[in-house]
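Mind looking over this structure? Questions follow.
As you look at this complex, bear in mind that one protein chain is not there, while each of the others sits in place.
The chains carry the letters A and B, assigned in the order they are written, with residues numbered from 1 in each.
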Amino acid sequence: MSSIPGIVAVNTFREAVRDRVLYNLIFFALLMIAAAVLVGGISIGIERDVIVNLGLTAISLFGIIMAIFIGVGLVYKEIEKRTLYSLLAKPVQRWQFLVGKFGGLLLTLVVNTLLMTVGLAIALFYVAHKFESSDATILIAIYFVLLELALITALALFFSCFSSPMLSTLYTLGIYVAGVFAPDIRDIGLFTDNPAIKTVAKCIYYVLPNFHNFNIIAAAAHKEAIPHALIWQNTAYAILYSTVALLAASAVFSGRDLK
Amino acid sequence: MGTPAIEIEGLTKDYAVGFWRKKMRRSLDHLSLQVNQGEAFGFLGPNGAGKTTTLKLLMGLIFPTSGSARIQGRSIADIGMHRQIGYMPEQPYFYDYLTARELLDYFARVFGFNRAEREARIQKFLDRVGLTASSDVQLRKFSKGMLQRVGIAQAILHDPQVVFLDEPMSGLDPIGRREVRDIILELKNQGKTIFFSTHILSDAEMLCDRVSVLVGGRLQGVGAPRDIVSMDVQGMEILFEAGAAMSLPAEITGKATHTGDRYRIEVPEADLYVALEKLKNSQARILSVAPLRPSLEDYFLKLVARQKAAAPAPETVSTGVAS
Partner (left out) sequence: MSNVNHTRILRLALVAIPILFVLLAFLQRDIDAAAGPLQNQNPELMIQSGKMLKKMSLGYDSLLADIYWTRTVQYFGFRVGKPGETFPLLAPLLDITTTLDPQLIIAYRFGTIFLSEPDPAGAGRADLAVDLVKKGIAANPDYWRLYQDLGFLYSIRLKDYPKAAEAYLEGSKNPKAQIFMKVLAAAVALKGDDLETSRAIWGEVYNSTQDELIRRRAVQHLQAIQANLDLKRLNEVSEAYAQKFGHFPATIQDLQRAGFVRGAPKDPEGYPYVIGPAGVPQLDPQSPVVLDPDKKQAVKP
């Protein structure tokens, strides 16, 4: 592990693991999955659907909460607490530090998601008593959730470079919600004949991070097949957009005076 | 002499202040300074003089408004140069969820030491700063003094050529201060260049080859401690003991200060023997006679007073100073 981003990432992961807040979140997520089993038992015939729906929603929701709440403090905390001083006085480029923080939180999120997936698998097995090949859609859905989380983390990290955790949370949440409803924003252009508004709506659509791309929870519940192309496309999308966020973060952070 | 260890040229830092960020406050005003290899350099000044600002500029934590600096001949913008320097920040704060050992390991990895090398160095420097017993305690449980020691350890564990210390003695008890002094002397003996800022003048007087004094963002003087203060004897100091029953001449008691039976009086050199004669006649017990030389402290205080009286604080630099 001779790369500096890797070193910073491991340390960030260690910090997350030693932070007790994380365990509460995981506990609640697993609780939700358990509740899904109960609820599923009441609605006969669609237990599997309910578990998949609720379970995936829980994994997604708690992942997003974690990504935002830890992400917005990633850089801010280090500046406030001045732990950054001694690190940057060493042969460490600022962008290496940022990429390391990103990687560390991502690693944390991956581990947590994996834990919750195991919980979901147990719940599913308990209800359906077997796994089918169509359950692969669930795994793809979870993978898409991870892509989503990576993008959210990158955005939260970007804001963390220059604004307080509270504001960063608002910005990140705002962009997330906008990204989920992006197609509707684009469709505003449908109701008008004004070409200017149509163009603006389209531009907004292409600039916003389109989080709606990643949501296939309903498809997973209905056991639909996902086109393979979509998997590569979403992966590429998440990588490209995260790169944008990290580049922007590096540009901002490398010029910033630390207090 | 070779390349100077540290060269600072016209280093200036302005901050935008005020609600609209329109006014500029100049916290460092065209500092120019050179420190030679192997020197122990004391960077003195009262609080708020700009010492920490200077160090942060040199470390690349903040960026200069104008001017430049080189360390070991390399620009401060060259991050690779950081391999050769160590830095201990003022009031060090570290990741409190790590232990001392883990923290040093983290930093050691950054330098690229392999595992064996890391373990050896960590052990060596934990011992050196006296933290062996607490090496596996989480930093959040450390006292200020202990954190200070960790601060020194992480600054030198990679054997840097130039060491920067920001107020290394602050918050330490006398034992701690002595230990830090010893470490600094040891580093000096190893031929390292040491640049440390402090407002404790006695330490500077004892440790430093040269000192500089910074007041209100401006350099007031650079030189060896003894060069800064004049060698002129300014008078003589007499310490004596006199019981309450003894009658002392009025002109003596008038000018003397005393605690209990112990008295202290300053007299011009020319009047020394007259005063001693008078005391002998009163049968006071002479304890000591010593020449008065202005200390670094006097020089320092005089400078600060002069600065405050003469120039206004370097506040009103015109807006629009280019970055």
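To be clear about the criterion, a contact is a pair of C-beta atoms (placed from the backbone, for glycine too) under 8 Å apart; a residue touches a chain by one contact, two chains touch by 3 or more.
Please read these numbers as outputs of a predicted model, since none were measured by experiment.
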item	value
Options A:121, A:230 or A:258, residue touching the unrepresented chain	A:230
Those residues of chain A which, in the complete complex, touch the missing chain	53, 93-95, 181, 183-184, 187-188, 190-191, 205-207, 210, 212-213, 215-219, 221-222, 224, 226-227, 229-230, 233-234, 236-237, 240-241, 243-244, 247-248, 250-251, 254-255
Where the missing chain touches chain B, by residue	63-64, 66-68, 77, 79, 323
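Basically, only the chains that are shown with their structure count from here on.
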item	value
Complex interface listing, chain A residues touching chain B	1-2, 4, 7, 11, 14-15, 18-19, 81-93, 255, 257-258
Sites on chain B touched by chain A in the complex	56, 59-63, 79-83, 85-89, 91-95, 97-98, 106-107, 109-112, 151, 154-155, 164
